[in-house]
Structure formats: structure tokens, C-alpha cells
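Here it is: the structure, laid out below.
Of the protein chains in this complex, one is absent; all others appear in place.
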Amino acid sequence: MFIHNAWYIAAEPDELLSRPIVSRTLLGKRVAVYRGASGQAIALEDSCPHRRAPLSLGTVQGDGVRCGYHGAEFGSDGRCIRVPGQDAVPRAVVPTYPVIERHGYIWVWLGDPDLADGGASIPDGFWVSGDPAWIGGYGRMESIKADFKLINDNLFDITHAQFVHPESFGGEEVQFYRKARPGSDYIDREMSFEVGERSIRFRTHAAALGDEGGPLWRSMLAQSRGLEEWNDPIDYRMEVIWWAPCYTSFHIIVRPSGEPDAPPVEIYNLHAAVPESEGSSHYFYRSVRNYGDASMNSAFIDAVKFVFNQDKPILEGQQAVLGDRDLLETHPISFAGDMLPLQGRRILERMMATELTRG
Amino acid sequence: MFIHNAWYIAAEPDELLSRPIVSRTLLGKRVAVYRGASGQAIALEDSCPHRRAPLSLGTVQGDGVRCGYHGAEFGSDGRCIRVPGQDAVPRAVVPTYPVIERHGYIWVWLGDPDLADGGASIPDGFWVSGDPAWIGGYGRMESIKADFKLINDNLFDITHAQFVHPESFGGEEVQFYRKARPGSDYIDREMSFEVGERSIRFRTHAAALGDEGGPLWRSMLAQSRGLEEWNDPIDYRMEVIWWAPCYTSFHIIVRPSGEPDAPPVEIYNLHAAVPESEGSSHYFYRSVRNYGDASMNSAFIDAVKFVFNQDKPILEGQQAVLGDRDLLETHPISFAGDMLPLQGRRILERMMATELTRG
Partner (left out) sequence: MFIHNAWYIAAEPDELLSRPIVSRTLLGKRVAVYRGASGQAIALEDSCPHRRAPLSLGTVQGDGVRCGYHGAEFGSDGRCIRVPGQDAVPRAVVPTYPVIERHGYIWVWLGDPDLADGGASIPDGFWVSGDPAWIGGYGRMESIKADFKLINDNLFDITHAQFVHPESFGGEEVQFYRKARPGSDYIDREMSFEVGERSIRFRTHAAALGDEGGPLWRSMLAQSRGLEEWNDPIDYRMEVIWWAPCYTSFHIIVRPSGEPDAPPVEIYNLHAAVPESEGSSHYFYRSVRNYGDASMNSAFIDAVKFVFNQDKPILEGQQAVLGDRDLLETHPISFAGDMLPLQGRRILERMMATELTRG
């Protein structure tokens, strides 16, 4: 079960530098993505209506595409415009998909085109600033044999950090997240969240964190000041936003404790878990920060990838246990920390139900 | 859906030099092929009726086979003739298949043995001359994850040459094929075809071809005369014959233009796309010519293999798009150049319908 009426990241623009047409399976459909001569990104079904050769094996012609098998040409609207060696042009149309290039990604809409919203539902916060003060890097798309909802759960659930990512996000101290309740206040941390119609926002901050601050957050502060390490207490704030169906942003703000006016060290980690098929996903990620220079980019991408590779065996392990069942079909028990991921799944269920009733 | 009542190439005789028994899956059936002591080639179900061990793991005994598991021996007619360690010989018979060795291949008949025609339907033209003036070489069998009908379409469709094989068969000039109509005459080329009950023949010739002649045809002329290259105009004739279900011969005759009495340079390229399963095939090929010596054989085989490896990603891409659907179930549009492949598919459909009505 997929949600079709949504914008999905299909490709990173860089992918189109090394090959003219990218073939990507999204929601079980084979999609060809390319950039036309006009600079426009275009997406269409990766299947020539003539003999079903993948159009991704063809070449870009202007804003259209030419099949690599018999040379049939299709315009950017998918209409056949030329068949080599014959005068008649058949009334053939390759299904095309609305495309928007935004926030450094190529997004496609695979559902009912009449419901495509001109990109209004692409999350504004899934963001790349044009401001040169913000420096960042892409991660290469990764393949993962896990349902995108399991990855959503994972990204939006910080209670696993203690067990899966202690070197990055710290140990027992992050357990306070588990106490999250609307307006709850745990020790000196304050947590809050808002559930929207298609998004969930989650905020926390903590003052004067000792070792609890998380090695990665600490190292950000050290890095930004050119120090080897940072051992003094830190203040930090984190805002996590998840947008249905599969986009999550982590915004982390760190300051030395007791320096409320110090310029904050900030990082955005952006994650997308795009459904490839039932049980497998494409994982796109990015890290953007407000300090340092481009030479540090690869270290940040490596850090995100390190964390991803800790999650990967668990996510793929869950999928292997589940087989073709959805997690919730197995009647799992839930913990307090699952409240937000479960809210997220409820949003997805409503979206799916809307698609089904619409027919 | 397979056509069972037909002769299929099961193996190249050379394969039986390196191993005593070849196991090959044909039309979804596992078949063991071997050469008996009398020299006779024999084919039977690759499954011992005793414990279902593959007989291809056994050994040849006279004209029969001995299972490698418990040593049960079966004659060339499949009947059990000995069980080691016991006097009683069970009434067990391994299904055998009619075999004919002809044209340098081992052919088997997997359908109703009463309909086997003694080889009458093995195409005479799928040919190897005993005349030493004809020199050639085998290609090793290749595996390809594509339905045999897609390979038929490809072999019998020369309009793709411009896009897939420009280094071999030339570029835009081969578009005139697309205008082929019964008795049509295009510029100075003449084309004609005949559709038989189980075969299709297609002829073309062209005089005074400039660059249009195709790099491979040109190089044949150069080779045969010991020259580095041939740049003058050429005359060429081509005859393509396809025999159902899966055999195609290309006969190409090249002369220097204006030398109608010069001894022609000729080549036969023979292709077979034998169904392994729904969606995969064995591809056998061969190249025979009337000039040069055996030292040139590998270059010719390499040229055919080069061309095959250009087709392979397209054919496997089509199959990946199609999944378990037949091409025609996807309601493809057809071009003028598809006329002959479609005629071929109609012949196959008639043959399948005949098998089905026969029960």
C-alpha cells in the first residue's frame, strides 16, 4: 500500500551529471528521470510504448527522449513526435509525471495529476538555504530493504539513539525523551510537540548538559571553534519535523552552557525514505550547518552514513522478520516513545484511506 | 506458453567434449543430453525415477546412462536395465526425447513424439556446409533473461541496427528498411518478402552504396582482399530467413560496386533463441563465410558477440519492464518496421493454438 498523491524525491540532480537518464523504481513503478536541453527536469514511465524497452536506455533529445531501441522520439509531454523511417507518427503517449526541482532534489508526483498541488505540499522545511553561511553536502542515495514506514519510525524516534548510536548521540541521558508528553517537563529539559494534518513537530531543549550532551553535538562545538574537543557543559535545542509521507528534518542548535548570546552552532540533518517497493526504500540524506568550510562536508556526510549503517541492519532485520506483513498487523506492543511515530502512521493511514475512497 | 511440437537446439556438440552429460533446461524442463558409446546423441529427462537425482550428475554407460547416486542404469530408450546389488530390475522408464544431430547442433523434440517429423521441420537453411570453402566458428551459448519472442523480434527487425549497432551495421542509411512493402522499391534498393506457414523470408539489395554500406560489410570486403580498409562504393544483397519457432539466418553478399562478376564476399550469421523458461532463453550463434582462414574465426565470433552484448541490456530491460506479461498483452503501438516480427508472432500463435486444440 502506497500513498500515490504526494511528492517524492526521485533523484539528486548530481545523478544526472554522470548519466543522461536515471531509472528509478518508485512505489513499484519504473520511472525515467532526465534533464531536457532547456534545463527542465522531466519524469516519465520508463517503458517505450512501442516495444517496452526502458526509455532510460535511450538518449535525451531537446526536452524529449529518444528510445535507444528503434529511435522513437517522445516530447517532454510524453507524446510520440517521430518514428525514424516512417512518415506516420502514431498516437502514442508515454505517461509523464509532474516534476518539481526544489530544495536540491528532483521531486515527482506519481498519483492523480489533477491533485498535484504545484509543489505546495513539498515541505518548505526540507530545505537548502541559498545563504552561503550555510554549508553542506549530500549523501549518495542508499538502498535499504525495509518498508519506508519502518524508516520513518526510526527517524522520528529518538529513543533508540541510546542503544543504536551511543557514539554519536550519547547514552542513557537521552532517555528523558521517553517521558515526552504534551507540555511535559523533565528535569531541566522542556519538550513539546504538535501533530498537524500532514506533519508532526517535536521540540526539546536542555541546559547545562554534561556528558549527556551527546558526542556529536559536543564535537560540533569543538569543530566550530577549532578545538580538539569540548568538555564543558553545553546547552542545546533540537527541533524535529516530520512531513508525510517520508521526510524528516533534525535541526540542532548548540551553545556553550552559560553563553546564551554566543553565536549558536547549528546543523540540519535532512532524511527522506522514499518507497521503492513494498519492503524496500531509497534513502536520501543531507547535512547542512552554519560553520566551517566545504572541506568538512565529507566528514559530516560520513557521520550521517555511519549512523545510517547502524540503523540499517535493524531496519532490514525488522523487514526480514515481518516478511510481507505490515508492522501493525503483527500486533506489536508500544512504548511511550512510540507515541509520535504512531501518530505519523495514523496520518499515513488517513492519507491512504482518502486515496481509496476517492477510487 | 511454449510451443512443444518443434525441434529445439539443446546443445553444441563441443559441449560434450568437456563434460559427459549436459544438463539444460528447455521450455521449463530439465533435460540431460549426452553422446553414447555408439556416437549417438541422446536426450532424456534429467531426473532419475528412483530418487530424482539429476541424471546429468551420472556417467555414460554404452549408449545408456548410469545415475551417479545409486548406480541405476538406463538404456538409450530410458528403460531401467540394471540396479546394482539386486537381481530385480524395476519397470521404470526415464522419459526420452527424440534427438537429431544436424547442422552442427544437437536438436531435441520435447512435444508429442508421435508428431516428431524425423527432422523434416529442422530448417535446411540453418546450415553448415561441408564444403571447405566455407569457414566459420561457433559462439558459445549465452544466457539471456528475456523471452525468446523478444529475441526473435530483435533478430528479425533490422530497423534497430541504426540505434543499437551503428559501429557494425551503419547509421541512418539503414532506415530504408522501414519502407519495406511487398514489392516496394526504395531509391535504388529493392526489397521483398514472403510469409510462409512456418517461416518468413526477407530480401534486399542495394547498389553503389557509399558510406551507407555498413562498417562491417565494408570490412568484410577489405579483409577478403587483404586490405586495411575499403572505401569505394559497394553492392550488397541480404537475405534473412526466420524459421519458427526461433531460428534466424542472415546471408550477406558483398561486391565492389561496378564489379558484378567479381567473386562475392559472403557471410552467413545464424542465430537461435531457444526458450529456457518463460522469461529466459539460451542464445546460440554461429558465423560462416566464404573467405579467409580459420585464424579469422574468433574475430567474427567476437563481432557477433559484440553485437549481441549491445542487444542484451535492451532485451533484458524489456523483460524487466514486462515482468510476467507477454509484450502483446501490454498493448504496444507498432511501427511499419514491426510488420515482419508481428507476422512471426502470428505464426507462433497459430502453432500454440494448434497444440492447445489438439489437447
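A and B label the chains in the order they appear, each numbered from 1.
As a working rule, contacts are C-beta pairs under 8 Å (C-beta built on N, C-alpha and C of every residue); 3 or more make two chains touch, one makes a residue touch a chain.
Worth saying up front: this structure is predicted, and the values here are computed from it rather than measured.
The residue touching the chain not shown here, chosen from A:Met1, A:Leu227 or A:Ala320, is A:Ala320.
Here the missing chain is touched by one residue of A:Ser143, A:Ser334 or A:Thr354, and it is A:Ser334. For the chain left out of this panel, the touching residue among B:Gly39, B:Gly85, B:Gly118 or B:Gly323 is B:Gly85. Within the entire complex, the positions of subunit B that touch the omitted partner chain are 30, 46-47, 49-54, 57, 67-72, 80, 83-86, 88, 90, 92.
Annotation for subunit A: contacts to the undisplayed chain at residues 153, 157, 159-160, 162-164, 172, 175-179, 313-314, 317-318, 320-322, 327, 330, 332-338.
Criterion: only the chains that are shown with their structure count from here on.
A straight line joining the Cα centres of subunit A and subunit B is 49 Å long.
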